[in-house]
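One structure is given below, encoded as structure tokens.
A single protein chain has been removed from this complex, and every other one stays in its place.
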Amino acid sequence: MTDVRPHQDIATPAGDIAKPIKSELLHINMGPQHPSTHGVLRLFITTDGEMVTKVVPYLGYLHRCAEKIAEGNTYHQYIIYTDRMDYLAAMNCNWTYCLAVENTLRSLGVEVEIPEYAEYVRVIIGELNRIASHLIAFGTYGLDIGAMTPFFHALREREAILNIFEKVCGARLMYSYYDVGGVKWDIPDDAMDEIKLFIDLFPAKLDEYNELLTGNKIFVERTANVGVLDAATCIDYGCTGPVLRGSGVKHDLRKDDPYSIYDRFDFDIPVGTGTVGTVGDCWDRYHVRMLEMYESWRIIQQAVDRIPPRGEVMAKMPKNLKVPPGQGYYRAENPKGEMGFYIISDGGTVPFRCKTRSPAFHNLHIIEHVGKGQMISDLCATIGSLDLVLGEIDR
Amino acid sequence: MTEQEIYQRLQARFDDSILGFESDIPQPVVSCTPEAVGDIAKYLRDDPALSFDRLLCLSGVDYEGLDEKGKGKHREINRYEEDGTVNPVEDPGTGDLAVVYHLESFKHHHRLCLSVRVPRETPKIASVGHVWITAQYGERETYDFFGIEFEGNPDLRRLFLPEDWVGWPLRKDYEMPVRYNDVPLEGLGLAVRDEQ
Partner (left out) sequence: MVKFVTDIWDTFSTVFKGMGITARYMRKKPVTQQFPEERWALPDRFRGFVHNDVPRCTSCTLCAKACPVDCIYIEMEGKGKDRRMTRFAIDYNKCIWCSLCTEPCPTNCITMSHDYDHSVYLREKLVYEFVGDPVIPFKPKKAAREEEAEA
């Protein structure tokens, strides 16, 4: 397993100790049950001392072949399988899939008019889930780095969001709340009150998080100038979402290719600026998520202010949904990045092919590039900053 | 730039390799030959007027069971026996496999859908992994599920399934094997009364 070679083509410390020493390459399995791999990701890493020289991800521990399942289930039934992709942002996955089916229908000449009220409900719930997903990213990132406290604070607020979801759709993790043509239920009054309460309380909590972790000197030392990704590499590796924005690229489908009713809201796209280190380091990616939570809060606030009186939640859809022959690739901005569905229909009730472009799958690929020449502890920090969800990578 | 203009540009440059253009559908599709896709990809990325710097989605498609109009047709598939032997049907299907690339340009904000059909018996296509690195994983995934070989991909292994898995699961004529490494793959049979 090991091969001996002189210590030369990786970074060596300066001074007298820099002289070449005989070192052995060591192959280590990191995962699939490693606390910092966020699920069942297995990284096969080759190390030279504590420096990582090669990272090869091995996937498939959570593989369910959702794309094959899609070919055996109707368009409605497949919604529940999209829940299980990004289980931390199941609402957004539902939304993307429903959006893809609706857009495919529209492009093929079938009228799908989603009620105004349903659109607002979609935005409010989707943005709440974005906050919930980023809270987990923030909490577990602290955990990866070695800060235990932020995790509990993050989960407390996430719990508030999950309570809202439970009142809205009856589930806490696997919602299947969005439906092709709208949403399944309206937002009940008590849930709306809780959303308003959440809007009032959340900015103070966000400040608290920033005090707890963002400015913490130990945290900054662990994450600044670590895992630096430049914009060109990010684009080449197909990265999207906070990973791409952390590298300073202002790209957000909610602004660039507005879907649903996002063009009616006033919000900014935060990008990494390299405040404490280089543009595109782990801290930037982390900070983009923190700022995004604030932007989501702004969107929810505006949507709650403007939401029309309760009305229809579903467009008039046939009971047995049939999509005319055709195809289309449609995408939306998920918390992890750009999620897309490529649907080919053969005119039946079942998709002929339903390919998922999952953001974390493409974000994971860059670990092969950025993992080289890092310390193992820095690799943990980098994986955490990519915010991977294995349910979505393996599908 | 519209898809029509991109198609004309490509046709002027790659004459025979561009096979067709479907323009009357919402997301027009340019199709080309499997050998030329590497060069076409490089041109699409490097030409300043096109500069497709993002590969959004690389998907494999099995067109088996889809007629010319895009309508589905019923077809028999191979059946496996209890002991794992294949029970082939007379017409096992001859539909083409395809690889579909969805591209986007950050600079010009235009999109393109490039479709490449490969024959079912010898599914070989040039890799675009050197043009967009993200394609390397997409190609591995497509190889895993469809058995399409990408010539020039530096690391063409199965991505999700175990190395010794038999068959290409997302092909339409794929039938789930009864057991894998002596582990039964069929359902637990808990709710079936007859077995109790």
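Order of writing sets the chain letters: A and B. Residues in each chain are counted from 1.
Convention: a residue touches a chain if its C-beta (ideal position, glycine included) is under 8 Å from a C-beta of that chain, and two chains touch if they have at least 3 such contacts.
Only a predicted model underlies this, so the values are computations on that prediction, with no experimental measurement involved.
Note on the undisplayed chain: of the listed residues A:Asn73, A:Ser107, A:Thr233 or A:Ser377, the one touching it is A:Asn73. Here one chain is not drawn; of A:Glu71, A:Glu166, A:Asp230 or A:Asp257, the residue touching it is A:Glu166.
Only one of A:Val56, A:Ile199, A:Leu212 or A:Ile376 touches the absent chain when the whole complex is considered: A:Leu212.
Residue positions on chain A in contact with the hidden chain: 73, 76-78, 80-81, 149, 153, 156, 159, 166-171, 174, 176, 185, 188, 190, 208, 211-213, 215-218, 319, in rising order.
Heads up, the rule we're going with is that only the chains that are shown with their structure count from here on.
With centres set at the average Cα position, the gap from chain A to chain B is 26 Å. The part of chain B that touches chain A in the complex is made up of residues 25-27, 29, 53-57, 59-62, 65-66, 69-72, 100, 102, 106, 109, 113, 132-134, 136-137, 145, 159-162, 169-170. Residue ranges of chain A in contact with chain B, taken from their complex: 59-60, 63, 65, 67-68, 107-108, 235-238, 249, 251, 256, 325-329, 331, 338, 340, 342, 344-348, 352-353, 355, 357, 361-362, 365, 369, 394.
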